[in-house]
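A single protein chain has been omitted; all remaining protein chains appear in their positions.
Moving on to subunit A:
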């Protein structure tokens, strides 16, 4: 389950920010490790909603620091 989410997230990261899929591992920080800026995070949130049906509210987006944080959020909120 979380592997599927990680793979889906990796696809989004590659499309939006050019992150190599192998680099999209749970411990990676979006800003520190993957060079994803705040505007790209907004795009990623939109893409997550499309792919997983999970909306990330703005006040939650700020708490998502790592790929692992995003995986957990999606897992927790998926229907």
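Definition applied: a residue touches a chain if its C-beta (ideal position, glycine included) is under 8 Å from a C-beta of that chain, and two chains touch if they have at least 3 such contacts; residues count from 1.
Here is the rule we go by: contacts and distances are computed from a predicted model.
For the chain that is left out, the UniProt protein name among "3-oxoacyl-[acyl-carrier-protein] synthase II", "Glycine/betaine-binding protein", "Stage III sporulation protein AC" or "GerAB/ArcD/ProY family transporter" is "3-oxoacyl-[acyl-carrier-protein] synthase II".
The omitted chain makes contact with subunit A at the following residues, 16-18, 39-40, 42-43, 46.
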